[in-house]
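Report on one structure; see the data block that follows.
Note that one protein chain of the assembly has been removed; the remaining protein chains are unaltered in position.
Note that the chains are named A, B and C in the order they appear, and that numbering of residues resets to 1 at the start of each chain.
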C-alpha cells in the first residue's frame, strides 16, 4: 500500500471517528455499531453479576469481553492515528499528544486499560466489573444536548458549590439537633452525630426511607422543621438550573443574532439561500435548528417591517432639493 | 333524503365533531356527552376490576360496554365521513386517508378495536381492561393547554434525552457501587447489579420506599452521595421545562406582536374594533385571550405614547427657516 | 349620639377594617389583635383535639370559643356596616350586598356560622372543630405576597388543569399496569385497580411511603418506569409556576414603566420628589418597593444617558439654516 493510499485511509478513519460534520451512510453505520457495542458491554456487565447466569454462560461472556477489548483497542489506536487530519498544519506528534490528554481520549483509555492491567495485577472480579462500566462514558460523545447541560452546570459551578455548602451545613446542624433529641430514646440509630447524619441526608433530600425516624416529640418537631427546610433546599438546584439554562440559551441566541446581523450588513449572506453558511454559524454557536430558524424568521420579519415602514413614510426625498433618496435604503 | 340533505347533514356532523371554532349550544352539548361517556367508560373499567362489584353487576357492565362500543364506532365513522368538509378543495378519499393516519384517528381506532378483535381472539380479561383504558386518551382532544405542554416537551426532546441518559448512567453506577458495598451484608436484596438497580431507581428519584436500604457504613456513605445527586437530577427536568415553557410563550408572543405590527403598518386592522381578526390571529399563534389582551394593550399604549411625544414637540418645522423637521422624529 | 357622630364612627371603622392605605398606630394595633385572635383560635382547636387537655380545661376552651364568636360576629357586622364608605357615591344597600357576596365576606361568615347553627343542629364535635379551622382563612386578608401567587395560579389555570389531567391519566395507567403485574403475588394490596391507585399516587408524587411496594420482577420494572415519569411530572408544576411568576412580574413591571413614561411625557411627575404619586401607582400595579425603585432608577439613568448622548451629537442645528435647535430636546 503506497503512502497516498495510507493517507486516504487515514482521512477515511478521521471522517468516521472524528468528523461529526461528515454525515455519510457508512459513517453513521459504524457509529451505530460502536454505540450498540458499548450498550452490549454494559448489559453484559449487569448480567454477569447475576451468579446463575454467569455460571451457565461463563465462556460466552469471556469471549464477548475479549472481542470487545480488541475492537475498543483498535478504535483507540485508529483515533490516535487519524486525529492528525484535524489540524494538518501542525506536526503530527503535537496533535496526537493534545488528543491523548483530552477528556474523551482518557475515557477511551480507561475503558480498555483495566483489562490489560488485569494480566499483571489480579483485580477482584466485582471491582473489575465496575471499572468496565467506564465504557458507558464513551456514549457521552454521541449526545449533543448533553453539552449544553454540562456547559450550564460548569457555568453555575459557584452557585452549586454554595448549594453543597448550605446542604453540608444543614446536614451537620440537623444531625446534631436530632442527635440531642433522640439519643436517649434510640441509642442504636442516633448514637452519635455521624450516625444521625444518615437520617439527616435521607430527610433533607426528601427521600425518606423510613428506616430511621424520630420518635420523641422534640425529635418530631425538629424533624418537621428540617423536612420543610429540605423542600426549600431541593428547590435551589432547580431554580439555579432553570436560570442557568435560560441565560445560556439567551447568550447563544444573541450571539447568533449578532453574527447574522453582521453578515447582513456586510451583504455576505442571503438568509433564504445560503443554507450552508447559516448551518456553519449555527454549529459554531451550538443552537438547535428550530431555534436558529426562529431567529432567522424574526430577522426577516424585522427587515420586511422596516421596508414597509419606509414605504409608508413620506420622506423618500431629500429635504433640501427634493430628489428621490430611497435607494439609500436598498441594502 | 336527497344529495343536498346528505351534504347538509355531513356539514352538521363536521361542525360538531371537527370544527372547534363553531361554538353553538348543540355542539357543546354533544361534546359534553362524549366526554361524560369517556369518563364513565374509564370508571367502569376501574370498578369492574373490583371482583365483588363485577360479580354482582356483571350484566349491566357488559350492557354499558356494548352501548359504548356502538356509540364510539358511530362517532368514528361519522368523523371519517364528515372530515371531507375540512378541505373541500381536495378529493374526499385523500382527506379521509390523511385523517385515518393522524394521531387522534389512531387513538379513536384503538379505543374500539380490542372489543371487535375479542370476537376472534380471546384476550385475557385483565389485558382487555387495560386496552379499554386507551379511551382515556380520547380526552386529550378537549384539552387546549395540553398542546403547549406537549409542544414544549417535543421541542426540548434533546434535553430530555440527555437527562434520561444521565439518569441511566447514574442508575447503573449507583447500583454497581451499592452492589459492591452491600452484597455480602444483604445477599437477598443486593445479590446482583440488576437487583440493586431497584434500590438505585427508588433512591435517585427521591421516592425512597425504604423496602431496601443500605445497612453497611460504606453503603450508607455511597447512599448519601447518590441521594444528594438525586436531588440535583430531579432538578434537571424542572429547569428544562421552566426554560422551555418561557421560550415557547416568548416566541408566540413575539410572533403575535409582529403580526399585529404588520397589520398596523398596513392600516389593515383597528385594535379596538376588529375583534374577529384579532381572534383569528390569536388562534393561529395559539395564545390565551389575556396574553393577547396584554400585548394589544402594550401596542396601544406605545402608539398613544408616541403620539403624545410628537404632540409635545412644538416644532414640526424649523422655527428659524420654516423647513420641515419631522425627520427629527425618526430616531 | 348624633348623625354626624355615627358617621364619624363609621368612617373610623372603615379605616381600621377596610382601608389598608390608612397606616396609623391604632389601625395596626387592632389588626394585630385580630390576627392574634385567629391564631389563638386555631391553636385552641388543635389543643382541644388532645383528649386529656380538653377534659382538664373544658371550661376555659368553651369560654374562649364564646368570646371569640362574639368578637368575630361584631367584626363581621362592623365590616358590613362600614363598607359603605368605600364607595360613598353608591346607595348603601348596593355596596353592602356587593360586599356580602365577596370572597372575604363569605370566609368571615363561614368562620362564625357553624357556631350559630350548632344551636339548632348538633354537629359531631370533631366536624365542628374542622369547620372552626375555616377561621384560618381569615388570615389571607393580611398577606400581600399571597395575592401575586394566587394571581399566577389563576392565570396558569389552564396549564394546571392539563397537569392534573396528565396526572390522572398516569395514575390510572400506572395502577392498571401494576395491578396486572402484582395482582397474583399480592392480592391484598393490589386486589383491584382502585386499590392499586393508592400505590400509584404515592409513587408518582415521589412520596413513597413504602407501605405497598411491588415485589415481582415485572412489577419492579413497571414501578421503575413510573417512578422516573413521576420525577418528570413533579417538574411540571415547578416549571409552570416559574414561568408564570416571571411573566406576572414582567407584565407588572412593564405596566409600571408605561405609567411612569406617560406621566413623564405629560410632565406630571417628578421622579425624585413626587413620592406620593409614585407610591399610589406602585400600589395600583401591585409591585414591591424595591422593584419600583429599580424601574425608577433605570428610567432616570435612561433619561440622563439620553441627555448626555444628545450633548455629544454635533447635530444641534437645523440642517437647512444652521440655527440652533437643541431646545427641541429640552423636554
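Here is the rule we go by: contacts are C-beta pairs under 8 Å (C-beta built on N, C-alpha and C of every residue); 3 or more make two chains touch, one makes a residue touch a chain.
Quick caveat, the model's predicted, so the values are computed rather than measured.
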| item | value |
| --- | --- |
| Displayed chains contacted by the hidden chain, counting the whole assembly | A, B, C |
| Option from B:69, B:136, B:222 or B:238 whose C-beta touches the chain left out | B:238 |
| Chain not shown: contacting residue from C:86, C:275 or C:298 | C:298 |
| Contact partner of the left-out chain, one of A:125, A:185 or A:231 | A:231 |
| Option touching the unshown chain, where A:82, A:186 or A:203 are the choices | A:203 |
| Options B:114, B:177, B:194 or B:210, residue touching the unrepresented chain | B:210 |
| Interface residues of chain A (partner: the chain not displayed) | 155, 158-159, 161-163, 165-166, 169, 172-173, 176-177, 179-180, 183, 191-195, 197, 203, 206-210, 213, 220, 223-224, 227-228, 230-232, 234-236, 238-240, 242-243, 246-247, 251, 254, 258, 261-262, 265-267, 318-321, 323, 325, 328, 331 |
| Where the unshown chain meets chain B, residue by residue | 206-210, 235, 238-239, 242, 327-328, 330-331 |
| Contact set of chain C toward the excluded chain (per top definition) | 42, 45-47, 49-51, 126-127, 129-130, 133, 136-137, 139, 143-146, 148-149, 160, 164, 167, 197-198, 201-202, 205-211, 233-234, 237-242, 244-246, 249, 288, 290, 294, 298, 301, 305, 308-309, 312-313, 315, 319-320 |
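Rule of thumb we're sticking to: only the chains that are shown with their structure count from here on.
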| item | value |
| --- | --- |
| Chain centre separation (chain A, chain B; CA means) in Å | 28 |
| Between chain A and chain C, centroid-to-centroid distance (C-alpha), Å | 39 |
| Interface hub residues of chain B, defined as touching at least two other chains | 197, 206-210, 234, 238-240, 242, 246, 323 |
